[in-house]
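With one protein chain withheld, the remaining protein chains of the complex are depicted in position.
Chain naming follows the written order as A and B, and within any one chain the residues start at number 1.
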Amino acid sequence: MHVATFRQQLAKEPAIAAEGSGVQKTALAVKLQAENLNFYYGKFQALHGISLSIVTYKITAFIGPSGCGKSTFLRTMNRMNETVRNTRVEGKLLLDGQDLREMDVTFVRRRVGMVFQKSNPFPKTIFDNVAYGLRVNGVRSRPVIEAAVERSLRRAALWDEVKDKLRKPASALSGGQQQRLCIARALAVEPEVLLLDEPCSALDPIATLKIEELLFQIKDITTIVIVTHNMQQAARLADYTGFFLMGKLIEFDDTRKIFQNPSKKETEDYVTGRFG
Amino acid sequence: MATSFPVEPRVIVRSPRTFIERLRGGDQIALLTTLVCAVTIIVVVALIVVELWMNSQPAIKAFGWHFLTSSTWDPNAEKFGALPFIYGTCLTSALALLIAIPLGIAAAIFLAEMAPPQLSNLLTFLIELLAAVPSVIYGLLGIFVLVPLIRDCLVPVLVKFFGYLPIFQGDFYGVSFLSASLVLSVMVAPFIISVSREVLLAVPVEQREAALAVGATKWEATWQIVLPNASTGIIGSVFLALARALGETMAVTMVIGNTPKITASLFSPGYSIAAVIANEFAEASGRLYVSSLIFLGLVLFGLTIVINAVARILVLTTTQRSA
Partner (left out) sequence: MDLRVSRRRKIVNVVMLSLSGVCTALVMGVLFFILGYLFWHGAKSLNWNFLTQVPKPSGQTGGGVANAIAGSAKVLLLATCIGVPIGFLAGVYLAEYSGKTFAFTIRYVVDLLNGVPSIVIGIVAYALVVRPMGHYSALAGGVALGIMMIPIAVRTTEEFLRSVPNSMREGAMALGATRARTIFTVVAPAAISGLISGMMLNLARVAGETAPLLFTALGNMFWSRGWLQPIATLPVTIYNYAIAPEEDLHQQAWAAGFVLLFLVLGINVTARMIIARGSASARR
């Protein structure tokens, strides 16, 4: 698929976009919901009263200058923030209406997958990388694992490139391939939500394009939330976009509204490049 | 919409919540096991202290502080004093350092500042291998190679030029303070070299460049700027070497002569704390005799701990300052 195709698709987006009425008013299924979420690193408050809803099978993007809290917010959605010492969350985070923080943490992370800024393949073979999540979650059957690995690699548009070298170490792949491998690894456990933290920031434009294409391919099986510092990327990919500034969610709306007709002055300054 | 893949049923959607299941996940077990092991180490060290303390009680009760200042060591009469051993340990360690420090630091300067990196790396690799050579082998070499060499080459020279000094008087039989010190100096030199080299390399390049830029010669830059920068770390390495020399057992035992006496002459045989324990512990009979030996062990333990602590602090302050 090509960028132009993305644009066409954006153009024939469903009714909500045309109405321009924002997320909250639609009747779409809400997958993840934050209510008045505060986040602290020690005494420093990194997030201030974030409230928003992530819609099922849509791509949601978060933009904003670095240090604005977009990644922090992303990491609270699968409780990865808990791996950092001395952090604290206040408020509610609901996954399918259930509070995330009352669930078992490994269970949350299996349901809400994550892809990181820097690709982080394990020092194992390509196959074992993709199979890791399944094994961790108790899948033992060899045929099931093999099928899942192939399916995930196909979804991540990597199968054709690696099908002959599944037993090779993952470190032999190129940067873009490694990142797609990490996406395949995350997809293998069939997450309901896939969080991506600036997945393309270390990649060249061609590799970036491949990742964007594959995200488009998988949005009908999983809900995608992506943090990016690249506004064009958000505009190309996302159905909804949120703009963060200084730990606050300034505006959250339909992507086209954010980029063409934002309701807040700060958003306009940022998307038109007038901001720092 | 690009719907190239059907939505498949999700594989495992079950929250492992019960206590047993979380245990099987391993987190609690792993945390507990590793914590137990960490605590075990503390227990082991505590055990060392307690065992030494409890077992040296008879000697402490019998002799008290006098143990440290008495120079009589007579197992038959059950009279025990530690002074000859403390003297021997301190004398040999000090003399070993006196020889090893200038050589070691000079070699470290050469390796860190002058030698081309490849040569420096190769030599450092070899020196680190030498630091790994077991002490019993140094002892073996001491007995059969170094002692004859000292007797035939070094001693006549020393007697000829410095014979009037009290430290070079008396007959030389081979095993002596001097031999022990020389063997020790050979053993600790690799240690001083490799640690000092590392500390020197940690001094920022800018410091050297700044000195050279104002017209200092290479030596002046090294001596006046780099060395003072690294001095704490180098002193730390010396203390580490000292701790090693104090606790060194086999090599010293094999060449010191094992005679508990205090003399000024380096040519005369002597004894050290570690050597007397190694020699007499297995054959010691009588509660007080064993207890006295363990008391000596406690003294040695205390000595090395203090020296090690000082060394750690010194090395830590330099490496943290440069980091």
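A few remarks follow.
In this section, a contact is a pair of C-beta atoms (placed from the backbone, for glycine too) under 8 Å apart; a residue touches a chain by one contact, two chains touch by 3 or more.
What you are looking at is a predicted structure, and each value in this text was computed from that prediction instead of being measured.
Within the whole complex, the absent chain has one touching residue among B:Ile60, B:Leu123 or B:Leu201, and that is B:Leu123. Considering B:Leu95, B:Val195, B:Ile225 or B:Met250, the position touching the chain not shown turns out to be B:Met250 (whole complex).
In the full complex, chain B touches the omitted chain through residues 25-27, 29-31, 33-38, 40-42, 44-45, 47-48, 51-52, 55, 102-104, 106-107, 109-111, 114-115, 123, 125-130, 132-137, 139-141, 143-146, 186, 189-190, 193, 217-220, 223, 243, 246-250, 253-254, 274, 277-278, 281-282, 293-294, 297, 300-301, 304-305, 307-308, 312. Residues 78, 80, 83, 106-110, 113-114, 116, 118, 120-124, 132-133, 136-137, 182, 185-186, 189 of chain A touch the missing chain (whole complex, contact as defined above).
One rule holds for everything that comes next: only the chains that are shown with their structure count from here on.
Distance between chain centres (mean CA atoms), chain A to chain B: 55 Å.
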